[in-house]
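Down below is the structure, laid out as structure tokens.
In this view, the complex is presented without one of its protein chains, the others remaining in place.
Our next item is chain A:
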Amino acid sequence: MASNEEGSIGTSLHGVTAREQVFSFSVDSSSQTLQSDDPTAKFALPVDSQHRAKVFKPLSFAKPHMRAFHLGWISFFTCFISTFAAAPLVPIIRDNLDLTKTDVGNAGVASVSGAIFSRLAMGAVCDLLGARYGTAFSLMLTAPTVFSMSFVTGPVGYLAVRFMIGFCLATFVSCQYWTSVMFNGKIIGLVNGCAGGWGDMGGGVTQLLMPMVFQVIRLAGTTPVMAWRIAFFIPGFLQVVVGVLVLTLGQDLPDGNLSTLQKSGQVSKDKFSKVFWFAVKNYRTWILFVLYGFSMGIELTINNVISGYFFDRFNLELQTAGIVAASFGMANFFARPFGGYASDLAARLFGMRGRLWILWIFQTVGALFCIWLGRASSLPIAILAMMLFSVGTQAACGALFGVAPFVSRRSLGLISGLTGAGGNFGSGLTQLLFFSTSRFSTADGLSLMGAMAVLCTVPVAFIHFPQWGSMFLRPSSDGERSKEEYYYSSEWTEEEKRQGLHEGSIKFAENSRSERSRKVALADFPTPETGTPTHV
């Protein structure tokens, strides 16, 4: 009777009596109106009990799931272009503004530091206002800072503007949040991997785009020092256009926009203090913070330093250095989705334990190739090392976001935010330590950064889920604690559980049974009565 088909094991009887309250992360409109027989019929893709899509069709633009996916990754892509737009033009900018290596390095640190705070704030904004507004704020409030590059005259202004532009990297959080509420847990690794990867590609595309735009503007007759300032209008303008598209075409949740659903009583608001507390209290959040700091973190650092590295060390032309640097970021197109897919595949075979192993393997291998990149003294070897490094690190980023959605249900947004902030923190730290002083050559800085990343990936062994286990430990054998429901409902106080506020988490827990390894899932299929004791 029971099969591994998603949604059939332990299917709750939610929504049948139409008397249950529904909450932020699970909207069931059928509980409000008994008119439609099948509320899922209006969706273009097959959906689960929370109306999240069960299938991923990247070539479709269907409302609301695929549209949210495309708007999400494009927003994030545009922000990456803006944040790293200065990097390939640094050889021109450093002469125009009379910058030293320290100035350039510090501005690089600043460009990723602003996002530490904005990513945290974005987690809360998404939980409370919805992903659409989060994305639009990020895009349209930072566009003026991109335009203000035209006013910069020295190192201080340059640093300040790069710092402010960097705030827009918060779109990462809103993008991942948006896909997490739109897509089912079984495919979330792949979906988040694609969204994140295609967005991160912006860091590579900008290395190609900005020198090209610069060249075109120069051909129109301006001096180099004016041309690079004009070039910044392109990413700024893109941000505004995409922001408008997000607001007009996007939708917060599968069933509608958050404010409309909240006002009509279908979705209830959660308390920020609670959301924050449960995110911060969970030690796994902080391990992910460090891990992401040394996968995405080093990727962001490379986006800032690699073009200049190839320009200076191998004497390449500006455009050629840009092409080489771009191939690092462009590998994201398949590398990060591949990481997410590998994570999902490992989960199907080994459950959450597989996801954790895949994460460790990819991240460590990537870091080892980073060490090799710093040692390489001939151009072809350097490029080979760089490509292998990019695939390993970017796949690790994808694999990490195969794990993150399961750490918490109540504080999903904030955890995405904290993890994302960790990425920026890692980038700021590595740039500060290895690339802002004349103490290390850039080549040595790269190798040292790789070595630090290998060390900081070890903590993944300590992530343990009582219901699923960890890299080296089995799941808990305790009857109570080995249930997904126990883990997810422990984020709610007894009082809140009495009010039934945790029912969204229970639904999620049922859908997350896919994270058990194949053997365990077949051996244990709880009946609906024991699976959801407090309802019905």
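We adopt the following convention: a residue touches a chain if its C-beta (ideal position, glycine included) is under 8 Å from a C-beta of that chain, and two chains touch if they have at least 3 such contacts; residues count from 1.
Here is the rule we use: contacts and distances are computed from a predicted model.
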* Asked: One chain of this complex is not shown here; going by its UniProt record, which of these names is it: "cAMP-regulated phosphoprotein 19", "DOG1 domain-containing protein", "Auxin-responsive protein" or "High-affinity nitrate transporter"?
  -> "High-affinity nitrate transporter"
* For the chain that's not shown, point to the residue among A:I81, A:I188, A:V324 or A:L501 touching it. => A:V324
* Structure fact -> Which of A:R229, A:K483, A:H502 or A:R516 touches the missing chain? It is A:R229
* Over the whole complex, note the residues of chain A touching the chain we left out. => 91, 94-96, 98, 100-102, 136-137, 140-141, 143-144, 147-148, 150-151, 153, 223-226, 228-230, 233, 236-237, 239-240, 243-244, 247-248, 257, 259-260, 263-264, 312, 314-316, 320, 324, 327, 334, 378-380, 383-384, 387, 438, 441
